[in-house]
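A single protein chain has been omitted; all remaining protein chains appear in their positions.
Presenting chain A:
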Amino acid sequence: MKNLEKLFAELATSTLQNQTRRHFLMDCVSKVGGLAMAPLLFGCEPDKTVKTPAGLQLSERDLNPLAPLSPPFVGKAKSIIYLHMAGAPSQLELFDFKPELAKLHNQDCPESLLEGRKFAFIRGVPKMLGPQANFSQHGQSGAWVSDYLPHFSKVVDEVAFLKAMHTDQFNHGPAQLFMQTGSPRLGRPSLGSWVTYGLGTENQNLPGFVVLTSGGKTPDAGKSVWGSGFLPSVYQGVQCRSKGDPVLYLEDPSGMSRDLKKNVISAINQVNKEDFDGFGDPEILARINQYEMAYRMQIEVPEVMNINDEPEHIHELYGTKPGEESFANNCLLARKLVEKGVRVVQLYDWGWDTHGTDKDGSIDMGLRNKCREIDRPMTALLLDLKQRGLLEDTLVVWGGEFGRTPMQENREGKVQGFKGRDHHTDAFTMWVAGGGIRKGSSYGITDDFGFSGIEERTSVHDLHATLLHLMGFDHEKFTYEFQGRPFRLTDVEGELIHSILA
């Protein structure tokens, strides 16, 4: 048998050696032609197309890219609010209760955990760091939540925890990209772009995908985390300003009436249209669309983006203070946007990178301060969505880009001045709530240190597959043709997390 295999291998090699450039060119004559035939024979039915005077085939989608589309199957949710804690919060101080870890506090980290591993900053043998928060069980589901999140612990029965999430990137930028686009490298569309591309948006006066940031900084990975990658640029996230006017120049300049503005825009669009008829460049269409969208946004945006008119009890619920940049304001805006038919609202809150290098980055002080900033608003968001019935068909996702180590960080081999944890890819907690989610469930079990998931591990792709499923997509069939192959948000991976589905 072995000899036979050898013979075949030899045959294969000699066949290859005998292939010359001429053979290749000869093959090209017939086979490349065949390749060109393939799409004609097996291609999908093309979209209905419109022929422009310039002879360009355009689908209805090109002309009106944000028009609503039916999902492939009935989705449980129609919008997503994604709360991304940029910097990665510590699961060990919030949700993943590890009493065993407390017993090991300040002891050397067992060799077994370090073998063959690389950490972002930890070098040599670090000390273990016990949980710095007090945990107790909450709600009917008995979920463990620490005293860092006293408000949130009252609504645990609304959410599903994923406690053994894992990723493969231990630096913020790539990990955030991975979490948002399914790939740690640049160039892929974000989750929000995929969804907006697939479903369009309900409210034609507002963008389909809005991004709001807080915490003083935007995510390390930059705007690519809400970019559209290879999808048409109209599907990228629209970042609104966190302070002052969310969108600039919405007011008509003094002396210019609404009608006059309308005339100006239709004149510009007319010129653009003539240009388009002449050259057929679809980017001109994008421009026409943008002008029209900008004009329509003037009607809706001032009302939606203004939280001043919200009643007092709502401000109290969220802890909002109009005018300043805060996660609370963004949460309230997120609710208003979803209520107004925006497809995806992405919130980034910066400041969760608790290495223990300073007070703000410490597990016992800085992290508490960050928790205080989000605890009330995110709890209020869930309750507000619930009382309005929006939670029926809105998904709320909470999480960072990775987790934190059960070890005390020892940057450059030195003892840190504050308690801190390094980046950790093997286990972290996220939660999901809303349409189609099994309330009060928990999936994923980590080992006694909270170092690795031992059961029910879920990957970033699994999460994406599940979110797409809830929006009405089969993640394996939702593709976009680019550079000669169909691309998916979940690449070639991802399995539905059935256990958290209602």
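Throughout what follows, contacts are C-beta pairs under 8 Å (C-beta built on N, C-alpha and C of every residue); 3 or more make two chains touch, one makes a residue touch a chain; residues count from 1.
Going forward, contacts and distances are computed from a predicted model.
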Protein name (UniProt record) of the chain left out of view, among "Peptide/nickel transport system permease protein", "ATP-binding cassette domain-containing protein", "Ribonuclease inhibitor" or "Serine/threonine protein kinase PrkT": "Ribonuclease inhibitor"
Residue of A:A380, A:L395, A:L470 or A:L489 in touch with the missing chain, whole complex considered: A:A380
Omitted-chain contact residue, chosen from A:R185, A:K243, A:R258 or A:R388: A:R388
Of A:K118, A:H313 or A:K414, the residue in touch with the unshown chain: A:H313
Options A:H138, A:H151, A:H355 or A:H423, residue touching the unrepresented chain: A:H151
Sole residue of A:L16, A:V74, A:L248 or A:V492 that reaches the chain not shown, by the stated touch rule: A:V74
Touch residues of chain A, complete complex, unshown partner: 48, 67-76, 147, 150-151, 154, 202-205, 313, 316-317, 319, 340-341, 364-366, 368-369, 372, 375-376, 379-380, 383-384, 386-389, 392, 472, 498-499
